[in-house]
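Just one protein chain is left out here, and the rest sit where they should.
First chain written, first letter: the chains are A, B, C, D and E, and each begins at residue 1.
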Amino acid sequence: MDGDNRLTANSDRHNSTDHTWPTDETRIPDWIYTDQSVYEREIDKIFLGRHWNYVGLECEVSKPGNYIRSYVGPFPVILTRDAEGELHVFENRCAHRGVEFCREYRGTADSFICPYHNWTYDLKGNLTAIPFRRGVKGKGGAPKDFDMSDFGLRRFHVATRGGVIFATACDDMESVEEYLGPEICAEFDATFDGTEFKLLGIHRNILPSNWKLYQENLKDPYHATLLHTYLTTFGLFVSSNESNIPTDKTGRHGGLLSRRSDGRPDVSEEDQASMQAFKKTMKLHDPRVLSFFREVNSKWSGSVLTIFPTLTALRQTNILNTRLLVPRGPNEFMMLWTVFGRVDDDDEMTRHRLRQNNIFGPAGFLGIEDNEALKFLQDGVRKAMPREGLAVLGEDDEPTETIITERAIRGMYRYYRDVMEFG
Amino acid sequence: MDGDNRLTANSDRHNSTDHTWPTDETRIPDWIYTDQSVYEREIDKIFLGRHWNYVGLECEVSKPGNYIRSYVGPFPVILTRDAEGELHVFENRCAHRGVEFCREYRGTADSFICPYHNWTYDLKGNLTAIPFRRGVKGKGGAPKDFDMSDFGLRRFHVATRGGVIFATACDDMESVEEYLGPEICAEFDATFDGTEFKLLGIHRNILPSNWKLYQENLKDPYHATLLHTYLTTFGLFVSSNESNIPTDKTGRHGGLLSRRSDGRPDVSEEDQASMQAFKKTMKLHDPRVLSFFREVNSKWSGSVLTIFPTLTALRQTNILNTRLLVPRGPNEFMMLWTVFGRVDDDDEMTRHRLRQNNIFGPAGFLGIEDNEALKFLQDGVRKAMPREGLAVLGEDDEPTETIITERAIRGMYRYYRDVMEFG
Amino acid sequence: MDGDNRLTANSDRHNSTDHTWPTDETRIPDWIYTDQSVYEREIDKIFLGRHWNYVGLECEVSKPGNYIRSYVGPFPVILTRDAEGELHVFENRCAHRGVEFCREYRGTADSFICPYHNWTYDLKGNLTAIPFRRGVKGKGGAPKDFDMSDFGLRRFHVATRGGVIFATACDDMESVEEYLGPEICAEFDATFDGTEFKLLGIHRNILPSNWKLYQENLKDPYHATLLHTYLTTFGLFVSSNESNIPTDKTGRHGGLLSRRSDGRPDVSEEDQASMQAFKKTMKLHDPRVLSFFREVNSKWSGSVLTIFPTLTALRQTNILNTRLLVPRGPNEFMMLWTVFGRVDDDDEMTRHRLRQNNIFGPAGFLGIEDNEALKFLQDGVRKAMPREGLAVLGEDDEPTETIITERAIRGMYRYYRDVMEFG
Amino acid sequence: MMATAIQDKKAALLEARMEIEEFNYAYAETLDAMDVDRWVEYFTDDAFYHVIARDNAESGLPLGLIYCEGKAMMKDRAYALLNTEMFAPRYLHLSITNTRALSIDGKELTAAANYTLIETLVEETSRIQQVGKYRDVFIRDNGKLLLKERICTYDSVMIDNCLVFPV
Amino acid sequence: MMATAIQDKKAALLEARMEIEEFNYAYAETLDAMDVDRWVEYFTDDAFYHVIARDNAESGLPLGLIYCEGKAMMKDRAYALLNTEMFAPRYLHLSITNTRALSIDGKELTAAANYTLIETLVEETSRIQQVGKYRDVFIRDNGKLLLKERICTYDSVMIDNCLVFPV
Partner (left out) sequence: MMATAIQDKKAALLEARMEIEEFNYAYAETLDAMDVDRWVEYFTDDAFYHVIARDNAESGLPLGLIYCEGKAMMKDRAYALLNTEMFAPRYLHLSITNTRALSIDGKELTAAANYTLIETLVEETSRIQQVGKYRDVFIRDNGKLLLKERICTYDSVMIDNCLVFPV
């Protein structure tokens, strides 16, 4: 064996400045995770391109005048609901000298006043007032022909579905339904089923990894059975669960659907052998965490949707949340994690959701492991000698219930390569 | 209105790599605040170009042997007063292997000894000693023909006026008086009137914004009435004060002069309407902070001078200070804030100045607001989608007492564009 | 004198983007310490080139199954000893998605399991297991033709000498003996004399300077007498000690050998004059720190070897250590400092070594001074106006006992320029 | 109250503060040792342990980063951390300062304190992982103090990757 | 002094330290809540409050980052901060450690302590805004301690943008 994989001075160390995509689709190049110019290209081709960018939930801005800070790609925006109840998304940057004027996580207002010179904008982003516009004692002020309507805040097109709010810079954008495609839209609607939601809170964290790795992670059924012993041990997800991994026809969106087995998981000896971390013996002192109150009309007790580019939506037993990925350069992203219930939850149901959320979140049993694994992964691609990663498992035409597969990852990168116009 | 300012994928997002200046002079491009190559160009064209760079005050190096660490643009220098009382400014970098040898904020010395190999320099920056220059037992040491006078520290030309010390790399530089031009020089002389000053202390802070934004801020009479409620409320500066905003003929230097009204400010109802933050009711528990002892021969109780590139000089009632802006890349600068009085101040006058300085400084009522506003502004130009800022107020040929104006900002950038040779 | 070294706008400020080496070999350009593209070139030409990179000591992996985290240049690797006792060095990066899987400083294992999907590698770096390789219920898994032997961890060639372990990516590399050359190999063998060593511990620190400056520092006999007053005062090293500064014929490796004088140093009045820091009077309260138990067959009580690129080996009285330099970009490197004794040391000898190590290390009397000086030096080349450094002392054909010299520094850079192919 | 009564109250609160400091310092050392099995023993069976971001708390949003109703949930967390969780090796340094005893009512004590968690990862420098405040309810259980409630409200709402251990 | 006298002095200083700790922890909580109106009440009417950079202090330069002669000036600062100042939202975490009672002279106590102010801005991680030392003069005003003088000498002389609230 010795002599294999021998590193030699001329073994494959790709010059990350020449960005030619590997011909073998099971190979994924390092430089899409670490290169600054690739990141800048993503801004034009993806976040400002023909895509719907998730910006928030209606329950975060439920009343007229409500607003939150949010992002489209890396760009700070404000999501507002105006007096008429209409939603707006516009840049958080004053048209005058450029101040990022809104610094609050959330609030209620009837206008935004920039702190520097008090230029004032309404909840649609229109410039409505300029102090001393006519000057003082007839001296100074704005030009006679200055038209405030030319200097509003640049706004995005907005669409909502099932209480989820999207924004795009694309003028002739298709509907969210078309954007998601029938397979994913069906699952999307199963979770966002038209009932009214209640905000329970936000988790915020910075992950030292590329934003795409998080989408990969949630398109990867393979890791769940291996990294997340907690899940497997309690049968929330094991290889023997009934599962399905649909994608839309472009490959950019995906779903990770699973049906929880009742009682102890049935894991074959052979599979246990593959799961070095498998623990038969663990029992919960407080099993309430795992109780499951059926609340949606779906056969799937677990549904993880990855909506390109920056939304993930989770429904796991009674946990409901969305995650917004905010890129901060190639090596880092911020995650805003919105956890919610339903307006008609009683106190006990609310407490149940809060207890159950212990499993997820940045201090949850899965959150810790995924965030750590992605940190290690970025460390690898950032620090090691360049090498192509592998996404070799499964086949592109396999039945969608196949779980030992990286089909969805390959699919996303097929779309990515295409929209990024990599040769 | 809806539909206006609609952001579209091809709306103006400038490629910050192509640096063509907008034809409309009321538009200021983002990239001058954020681009690394622009910053490097500033070093050659501005800080090492035909300009006088402020480096300190004579009262900081009042005695022979005194020195301080200072900067010319981003470059660390040492300002010394030699035994003959002559002032010198030279690089803080050993000619041998390159050590930044002076690490003390200030001190008194008759020479500088580099810690690494003890090469020694006099207060003029001349190399005066090399240990073991002749080797040991005749072996080793410097070459016979090694001439220490070839390896001194590179020094700048120095000039002073009214106790203010400037340095330049330009060999055929005009006098400070010519450099300032008659309008600004007159105001400069009004503050630096030849009396001897006494150092009261230094404030140091890091501002996460571009150095030019600070010059803008002090050329901007418009913000004072709107951001600084403290000022307006106590009539230190309101739109009704008698004011003047001179600039030199090149537009690079400017002044913000104001005459304090006695008693409560007279602010018209209409103006108050423009000043959302206006507070009629505030009264000081300790009015000593605002007492004004006339000490200079000028009609102006407030004088803010912006001397290109990196000096601002403030005289506000009895507050006297200079600020040195030290660029640290496009997105950050360090500010060294020298506060002083006069040698003949008695203790009560010194205490008065110390009390009054509460209003300014990095924990002062104005300092907090300006520093915060500039941070927000840099956040905006750094994070938001590129967009041109506006400097539309006032007219270039308006009377200089006009205060609702951005004339002085436009003037500085007209000069800047020119000296930076932007097409 | 005034007028000399006058800085002018067109005085030598090198554009660090054009990398032409000065014709005068006593001049060393700034940009080799600060330029990112130079750093990237070093990776190809030096760390992955025809060089032996130090990775650790046999006493750090003395038993089968032992491993440590280490580095080849900036690349994280793992050094292992397999069940047969053979040593291996391979990348710390999973062949699957790229995880840096080994996060422990050291340990004992029979395999490495990547945390993300549990791909498993043996101690040779071979991929030995892929969970669910055949899928579940016959669905999914790796392709039939997937050959694990193609996806091991890329490994380096390994060689050892005297318990010191080296790695290279070069396929036709000469032996360590040839690589060191006769002069340096002799001194190397004097320290690493075949006796078995015992690990005493590791110091770790981050130095904010370029990795080459550390090699320079240990090739620089000149600074020892001037910076390190502690050494000179106690006669561990003074200009009057018998010394020798050999280099190999390429100039890349060097030695700094000295023979400790007994009792008080004999320092001529004239030399004392050159050593401003010289202190005659200091006496130790606890002289045990300096006791010297002769333990090697060498006339030299002090031996500092600088083995290109990233090893330094120190034997000073009874202090034994190696230092591994791990570059982290042009402006920073990590230093892993391995301190050891001999397996047959009794407790008192071990304590003696521990006491003596107080002199060195990141809190040692020399460590503090060298690390501080190199920080100041990097500050200088990083922040000051570009200027060539000087390495003018001594002559290239001087007798090797000359100590007031920079011959070894010039030698290293002659080799460096050559291997880096700088015109 | 009469002056003496005030004096007595002050004395009692001071004594309580001393005792709570002893408790908090032992608590911190237990967590620095990652001994979460013993950590559980600082609480009553029905204790409520809540780690909540300050922005959520101030907006009246109940979501907890950690939310444990009763010791049983804490035990499950302790077990998961020690037996199922994958995370990088780290050193924890939890300092508890500004301990204040706020009220004494029979067996029940209310208290507050500041905490600072400094985390050190492999080959990285030490950094602040989280700062926050404890709001505590202690009860005295034959001479021994136990936490009936510990609400940890943290300022560091933008979490650096993840929080592995409780605070 | 006689041994017992020394013992008495030690005991008195220890007691004073306990009391000053109570004071300091309440003081810190008041500032963390940005309740500068109440902050003023920790001082005597003629109190001197000075926040000074260590480099200025050690060079004998009197300039203060904050310089308040008497409670009236503090009140004006409190009013300005709460009513006129514009600054970004932030969370403050002031920890006071190493409290020492140095001397007791009748009604007057001198003391010292370390302080660390950790500031957290929106969407940023927590960072050290300022570390420094208090040099205090307390007086006892019918049973209650009040600050007659608090000199805050800070090491963090290179201020990160600005200091909004007192320390």
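The rule is simple: a contact is a pair of C-beta atoms (placed from the backbone, for glycine too) under 8 Å apart; a residue touches a chain by one contact, two chains touch by 3 or more.
Model, not experiment: these values are computed from the prediction.
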item: Which displayed chains the hidden chain touches across the whole complex; value: B, C, D, E
item: Residue among C:Arg41, C:Lys137, C:His157 or C:Arg355 touching the omitted chain; value: C:Arg355
item: Of C:Asn53, C:Thr233 or C:Gln316, the one touching the omitted chain in the full complex; value: C:Thr233
item: Residues of chain C in contact with the chain not shown; value: 105-106, 199-208, 227, 229-230, 233, 277, 279, 282, 284-286, 289, 334, 339, 350-351, 354-355, 357-358, 361-363, 365, 367-369, 371-373, 375-376
item: Touching residues (missing chain, whole complex) on chain B; value: 69, 103-105, 115, 204, 206, 334
item: Missing-chain contacts mapped onto chain E; value: 3, 6-7, 13-14, 17, 54, 95, 97-100, 112, 114, 116, 128, 130-133, 155-158, 160
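Here is the rule we use: only the chains that are shown with their structure count from here on.
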item: Gap in Å, rounded to a whole number, between the CA centres of chain C and chain A; value: 44
item: Numbers and ranges of chain A residues touching at least 2 other chains; value: 103, 105, 115, 204, 206, 227, 277, 334, 369, 372-373, 376
item: Residue numbers of chain E (touch at least two other chains); value: 86, 88, 123, 125
item: Inter-chain touch pairs (all); value: A-B, A-C, A-D, A-E, B-C, B-E, C-D, D-E
